[in-house]
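Yeah, one chain of the complex is gone here, protein chain that is, but the others are all in their spots.
Now for subunit A:
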């Protein structure tokens, strides 16, 4: 994105706020605080990419993933990198799927409903106005009527259904499962971005996860960040934060970051930490800060994100079109559930390397069988789920003994399903297999998979059991705020990014209210 005309601050200036990270958690905060006239600087570890250089290629897209090594342990070790972790101005929104369901109202009160998991310290009605503002601002395309929420209306018409969506819709109709066009933060027509430029309509290229070339897909660098810059924010790419300095009262006074091999110090009045559910707790653990509750790093969550694949007689060419253009929320609370919470389903088209990687790893094919299966790429379609994961003591992020190039200890993440996730997964697998059977698919197979990075700095009402309050403010360090997926007390069935953005605006406004 263009930064040449932006306002710049000296490191000796004490700015009002430094935002660490420019993804879905940091960018809306930056924009909102800049709009309120605050002096704000964002520090982004990754580079400033020119989206026009994204190249429709999975290998060349490696540049937009966070590829510093993390260690994955536990009974269902999660993949990072391209699976869920981004870098660059815009963070993980450069590679996200832009699939934007809202949280289900019941998921925020799961403990009240089931006695399992936890309740969030905020309810759906508190989030709703922020959801609506975000959806309008970033340009979410979706159906005119949303079967599971009659009050919901999307600002843009849906993107076209691709082949996997079409075949899934037909089969679900046959089985009486409701489906509709997905809510997608991909503009289905040319869209004049508030605070930014013209975003061209989606061209159905299918490369959402490799970086959108024409701005059709919402990423922070085409939405909140240009708005922030227009309102006077400074954004510094290639700046890796590794220290926070504090005064005698414990308030943060400056942020230490490395840029071009040299450490810099930016003085500031407050910090928003928005580095994601791995790097945020990693930095706090590295510095030994804000962890009086002992909760930093705890209750790490990935979504149950199982996929079921099938082979179809006609050509599907699933690389084309918005990858997840059909949704069903019918399983958010299945009638026959033997588990708490639920899952949503989405149709899947996946680019060949990502898909082939799943075939080789998850299905375990090799040899002739692998080559034969890869040859059928144009006839594949998938359905995936995003399922509730409950917080669990065994799922925790710690610092490993190994260090990175900066001398910071690497993150080690242990993650495993408990009984609730196993039951949910079994239900989902049965359901989707039945859909693919109804669709006439052959060679149906199941890919067990974990997605997203959630938890580790949970929000709550008490500093004894939570890291931040319901607005994202640290219980211990009064001028430290956290805005990213790390504050989620439970995973929700919905994909996290839309909720992260909504919470970010809410945090920013709480911060402004607090100052006033």
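Basically, a contact is a pair of C-beta atoms (placed from the backbone, for glycine too) under 8 Å apart; a residue touches a chain by one contact, two chains touch by 3 or more; residues count from 1.
Criterion: contacts and distances are computed from a predicted model.
One subunit of the complex is not drawn; among "Alpha/beta hydrolase", "Dihydroorotate dehydrogenase", "Molybdopterin synthase sulfur carrier subunit" or "SoxAX cytochrome complex subunit A", its UniProt record names it "Alpha/beta hydrolase". Residue in contact with the omitted chain (choice from A:93, A:141 or A:319): A:319. From the options A:32, A:240, A:303 or A:412, the residue with contact to the chain not on display is A:412. Residue in contact with the omitted chain (choice from A:166, A:324, A:386 or A:507): A:166.
The residue touching the chain not shown here, chosen from A:22, A:48 or A:85, is A:85. From the set A:2, A:361 or A:514, the residue in touch with the chain omitted from the display is A:361, counting the whole complex. Remark: the residues of subunit A touching the chain excluded from display are 51-53, 55-60, 62, 65-73, 77-82, 85, 160-163, 166-167, 200, 202-207, 213-214, 311-317, 319-321, 351-353, 356-357, 359-361, 364-368, 370-372, 374-379, 400, 412, 414.
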